[in-house]
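Of the protein chains in this complex, one is absent; all others appear in place.
Here is subunit A:
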Amino acid sequence: MGNKSELVAKLQQDILLWQGFKPASAASAERIGLGAIEDAFPGGVFPKRAIHEFITLFPEDAAASDGFIAGLLSSLMKDGAACAWISTSRRLFPGSLSSFNVEPERIIFMDLATQKDVLWTMEEALRCEGLAAVVAEVDALSLVESRRLQLAVEESGVTGFILRKNANRTASTIATARWQISPLPSVLADGMPGLGFPRWQVNLLKVRNGVPGSWVLEWSDQGFLAVTQPQVQTGWQNDEQRQIG
């Protein structure tokens, strides 16, 4: 019997490995700076060999997601690697990325005409081992399309981020994690005037083999900063059933 449970454990470990999760032993060494959020993933490690999906309905959400992704890129691109940003209607201002510790000139922007071109280019880019990450802005993503992207990711190990503008939450994709980032009022110490660090409500709506959750994060000059104080729940997290896939 012991042999059997060992085998099952081994198989589970293998599946996790294929899905982009490193074994737990390597986790402590490779933190990405997300703090408590990383514990939501199996083994406590942020899956790099995976597709992450961000739902952005409003431009304010898109800006917050851009900031959050830029924060992740700062650690993914730490060793001088490049990144591709694929879009049909890009509003990202490259100059702003430097405040998230990302060198904007190491990002290659590909501005294309159609959604089909974006998906083709994203698949090609995900197959390219020289890139650290690929960010693509798409309207909608079908299961088949997402599966192709996942296969490309498994080959090369590039992290894929998808900014999805379509609100259809029931659309099932093969993404390892589904996020929703929305802005929260910033807080300044001692009632000082002006604006504080950008602060976000980070909702991890879906994570494969992990525990979804909701956190409040801030981006300080050094990196992500978890905010522990209780926050007012925003968005559509409470009133609807969350889908865990």
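What to note about this one:
Following the convention adopted for this analysis, a residue touches a chain if its C-beta (ideal position, glycine included) is under 8 Å from a C-beta of that chain, and two chains touch if they have at least 3 such contacts; residues count from 1.
The rule is simple: contacts and distances are computed from a predicted model.
Per the UniProt record, the absent chain's protein name among "Protein ImuB", "Dehydrogenase", "Metalloprotease TldD" or "RNA polymerase sigma-70 factor, ECF subfamily" is "Protein ImuB". Per the touch definition above, the residue from A:46, A:68, A:179 or A:224 contacting the chain not shown is A:68.
Against the chain not displayed here, subunit A makes contact via residues 59-60, 62-64, 66-68, 70, 79-82, 84, 91-96, 98-100, 103-113, 117, 120-121, 124-125, 128-132, 182-186, 188, 193-195, 198-200, 219, 234.
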